[in-house]
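Structure, as structure tokens:
Every protein chain but one is kept in place in this view of the complex.
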Amino acid sequence: MDVKGIQRRLREFAGERDWERFHSPKNLAMALCAEAAEVLELFQWLTEEESRRIAGSERDLAPVGEEIADVFIYLARLADELGIDIEEEVLKKMEINEERYPVALSRGNAVKYNRRV
Amino acid sequence: MDVKGIQRRLREFAGERDWERFHSPKNLAMALCAEAAEVLELFQWLTEEESRRIAGSERDLAPVGEEIADVFIYLARLADELGIDIEEEVLKKMEINEERYPVALSRGNAVKYNRRV
Amino acid sequence: MDVKGIQRRLREFAGERDWERFHSPKNLAMALCAEAAEVLELFQWLTEEESRRIAGSERDLAPVGEEIADVFIYLARLADELGIDIEEEVLKKMEINEERYPVALSRGNAVKYNRRV
Partner (left out) sequence: MDVKGIQRRLREFAGERDWERFHSPKNLAMALCAEAAEVLELFQWLTEEESRRIAGSERDLAPVGEEIADVFIYLARLADELGIDIEEEVLKKMEINEERYPVALSRGNAVKYNRRV
């Protein structure tokens, strides 16, 4: 099932339950951010090294997978309510990034990662 | 291009620039949350009604589309680094939600939306 | 007890438990954001009107008060670890805001609230 298929099924799910009235873009943006913070919370006390190591552990990955799904679901709902084509926006952004950070200038150069602080 | 295709291209993009060392799951979870908050910021002073109305305005949608792309990109990178299959997780979560909120009990009933406060 | 008194007590609390090694500014910034999102979550499905009304309900306020305390605690810890004087920074910011938004120009004018979207 592709992104549009998932969006259609999520829209039906909300519609059948009469939940669209809760799904204003404002509220969906809040839910999106709250779910992204649940992902964040899973990593807050781990070292970077520990965060890489959990890739090998099914038990550690399960809650991450669940929170990632929640983020995706609200992102898909928000885009759907606003009529935004996620894949189109992502491809557009990837092209912008390829122009903004040319390989020759970016290799071994973390300027993107040192803009602030 | 599907989710896996996007993930492959993002992985190559990071690899070519030698940026993988910044892309620990911990850091990607931070970037994901920071980008979700940029979506949130666009809606923070709008009423719910105003947030619905921007669906009709190309000028208002442009920044939302761009931030949605950024959220998607970091979500895709994070899942890819951990070996999590996003679509599989989303489908699993949708099935859980269908069992948790049966239509008959959920219609005209906002219990999910009233758990707290 | 003032902000500095609270910070001292929190520092001792962490020190006695040998938890300072978890309290890098990076980790504290993550915990701060995760706690702010717990506040957000309490309001995500409420209308603005409903969110104003909970001021009268002790039962509804209890979880908000608890999450507000958590945000304050991590904010105080973060500032303390970095040697940032919160009150000084707040006063400085309030002066900047008073210059940036003069009353005469700002009354009945929501330009601050319409910068984007």
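Order as written gives the chain letters A, B and C; numbering starts at 1 within each chain.
Convention: a contact is a pair of C-beta atoms (placed from the backbone, for glycine too) under 8 Å apart; a residue touches a chain by one contact, two chains touch by 3 or more.
Note that the coordinates shown come from a computational prediction; the quantities given were computed from them, not determined experimentally.
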| item | value |
| --- | --- |
| Selected from A:Trp19, A:Phe43 or A:Phe72 as touching the chain missing from the view | A:Phe43 |
| Interface with the unshown chain - residue positions in chain A | 30, 33, 37, 40-43, 45-48, 54, 60, 63-64, 110, 113-114, 116-117 |
| Sites on chain C contacted by the missing partner chain, in the whole complex | 1-3, 6, 9-10, 13, 16-19, 22, 24-27, 29-30, 32-33, 35-37, 39-40, 42-43, 46-49, 51-52, 54-55, 61, 64-66, 68-73, 75, 78-79, 81-84, 86-87, 89-94, 97-98, 101, 103, 106-108, 110, 112-113 |
| Contacts of chain B with the absent chain, listed as residue ranges | 22, 27, 30-31, 33-34, 36-38, 40-41, 43-45 |
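What we mean here is this: only the chains that are shown with their structure count from here on.
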| item | value |
| --- | --- |
| Centre distance in Å when chain A and chain C are each reduced to the mean of their C-alpha atoms | 25 |
| Set of chain A residues in contact with two or more other chains | 22, 27, 30, 33, 36-37, 40, 43 |
